[in-house]
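All protein chains but one are shown in place.
Letters are used for the chains, namely A and B, taken in the order the chains are written, and counting of residues starts over at 1 for each.
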Amino acid sequence: MSSATQSHLVRDLASHCGALVIGDGAVRISNIASVGSAREGDIVFASDQATLRLALDSRASAVIAGEFGRDVTAPKPILIARDPKLAFAQVASLFSSGEKRERRYESAQVDLSAKIGEHTWIGPGVVIEEDVSVGDGTSLQANSVLCAGVAVGRDCRIGPNVTIYSGTELGDRVVVQAGSVLGSTGFGYVRNQHGHYSLFPQVGRLMVGNDVEIGANCTIDRGALDQTVIRRGTKIDNMVHIGHNVEIGEDVVIAAQTGISGSSRIGNGAIVGGQVGIGDHATIEDGVIVGSGSGILSKKVVRGKGVVFWGTPARPLKDYLKELATLSRLSRKKEE
Amino acid sequence: MSSATQSHLVRDLASHCGALVIGDGAVRISNIASVGSAREGDIVFASDQATLRLALDSRASAVIAGEFGRDVTAPKPILIARDPKLAFAQVASLFSSGEKRERRYESAQVDLSAKIGEHTWIGPGVVIEEDVSVGDGTSLQANSVLCAGVAVGRDCRIGPNVTIYSGTELGDRVVVQAGSVLGSTGFGYVRNQHGHYSLFPQVGRLMVGNDVEIGANCTIDRGALDQTVIRRGTKIDNMVHIGHNVEIGEDVVIAAQTGISGSSRIGNGAIVGGQVGIGDHATIEDGVIVGSGSGILSKKVVRGKGVVFWGTPARPLKDYLKELATLSRLSRKKEE
Partner (left out) sequence: MSSATQSHLVRDLASHCGALVIGDGAVRISNIASVGSAREGDIVFASDQATLRLALDSRASAVIAGEFGRDVTAPKPILIARDPKLAFAQVASLFSSGEKRERRYESAQVDLSAKIGEHTWIGPGVVIEEDVSVGDGTSLQANSVLCAGVAVGRDCRIGPNVTIYSGTELGDRVVVQAGSVLGSTGFGYVRNQHGHYSLFPQVGRLMVGNDVEIGANCTIDRGALDQTVIRRGTKIDNMVHIGHNVEIGEDVVIAAQTGISGSSRIGNGAIVGGQVGIGDHATIEDGVIVGSGSGILSKKVVRGKGVVFWGTPARPLKDYLKELATLSRLSRKKEE
């Protein structure tokens, strides 16, 4: 799905991101770039004075800066925004492929009972089983598989080689990158008197809210008897594992390779670093920040909006750093 | 593969799981549920008195309980089982889709030399290369790939987008969830005098025993010159990595995101938590329990049936907890 970029006037970009133009608003911009790689026609952003100077020296045709750029004399237009990086991201969306290609490849296998919305793009080798519904404007990339009964909302983008198992429901504007598996069978077994394991029923559902974005090669299990839930706006990096019956709130961020065991809850606005391990039935309350590589024990509750937890078992950052320092000091002392 | 559920009499469910019915055995049950979500016609289970009370107040039509439920007066039948959760799991299997659909989709690419058993289900886009054998009753879901010479036993369920490389042999009733890769090339290199690496030959096999269940997006490497082996009844969660020449015993449980380096051995009945790292040539003896997030060093041997190891390097839980407490105490002391 290649992109064809359009060009925009600086003044239109400024109006789109709520910035003030200093200089010529009629300059035409055809793409975004980093300061280091900018060419003529590109717009870049600067988060501080030093970067602004580099940006002005670069080949970029316009620069988004903060208040600190207001009094700079420059040979190219500067857009003054409250948050230059955010403004840049907003502007960038105008240059991305806005095309709504509409196509169903012949090699896609769509069951006759499936309800497919309008303006959808269904790639080659895509498999859509019975009773699936796909909302308007959604794209399903090559070789992805939607099992029976799956519901996908509007304007979703499902990457290549994705698997969505039965029992899964996605909201609108959900993004799932390549290779991720949604609605897999959870890991719950009961052991009999001979020491053999049998699967505890895993027949619940997986509900994914609007604007959730899921990286590549993730796995998210369906509920055992109830639901796994991921609420609106949450963003999940690559290779994150989410077990059965987990509930994740709104606007949560989870970095790569983190694992969340069954029945744990993560509150709204929490930030979870990479390679974190969260035991089962744990609770991360609203707004908590969990540092990368931390381990949260089963049933543990961590709370405090903006409080950083770190280490295994995770403790407030202050305590963790103190313990590291103590250990280092004692270890050196012994040496003396 | 959607499920059509059947209904059963309470007395038949009781007889299936070896429970005693107190109350009306002729009540008709049409599904399983959790206590919180139960509707009329559902059966639920209760592991303790408190849950039993909730279950009796719920809309469920029958409850599986332990001995503690024997003398309870209730408006609905109670099934008394030694292990209510196990009994529930056994009963649940009666409600899951028992249908043996038999089909080969036209878009599946099956090499003429492949031997395909009876009553198999071969989904759209499945690729079966030369000299593959697939046992009776096995299902291969959409877009999975079986490379040349792979052997899959009877009644296996291979999920969508799974890859099974040459050199792999699966027993009967093996489950592999979506996106997993079996029989991949191991990570063994030799470095030459110029500092460049060449692959050490990785031409061994991967043998997976009966009733092994493998989660989504796992990777299990074939042996280098010999075999990687996973024995009967072992259950593996999502995103587990198993290196070349590893040997895993019977009835082992391995939770999500754990990695096992080359040539390590795990004994029968061991339990390995999530995100555990096991170095190469290590040995986890029969029945050992390794806590989540632990690290087992290369060549290390850990032993003791039922003994819990934790931390990095992993040590008996008692020692680990003591060290954590010591560090916390010393750190607070310094502060005073």
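The rule is simple: contacts are C-beta pairs under 8 Å (C-beta built on N, C-alpha and C of every residue); 3 or more make two chains touch, one makes a residue touch a chain.
Because the structure is predicted, anything quoted here is derived from the model rather than measured.
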{"item": "Chain not shown: contacting residue from A:S58, A:T120, A:Q177 or A:N245", "value": "A:Q177"}
{"item": "Selected residue (touches chain absent from view) among A:S7, A:Q49, A:S113 or A:S328", "value": "A:S328"}
{"item": "Residue among A:D111, A:D251 or A:D319 touching the omitted chain", "value": "A:D251"}
{"item": "Chain A residues touching the omitted chain (full complex)", "value": "1-2, 32-34, 36-37, 83, 85-86, 88-90, 92-93, 96, 105, 107, 123-125, 141-143, 159-161, 175, 177-179, 211, 213, 215-217, 233, 235, 237-239, 251, 253, 255-257, 269, 274-275, 292-293, 324, 327-328, 330-331, 334-335"}
{"item": "Touch list for chain B against the chain that is not drawn", "value": "107, 109, 125, 127, 129-131, 143, 145, 147-149, 161-163, 165-166, 179-181, 184-185, 187, 189-192, 195-201, 203, 217-219, 221, 224-226, 239, 241, 243, 257, 259, 261, 275, 277, 279, 295, 312-313, 319, 322-323, 325-327, 329-330"}
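The rule is simple: only the chains that are shown with their structure count from here on.
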{"item": "Separation of mean Cα positions, chain B and chain A [Å, integer]", "value": "28"}
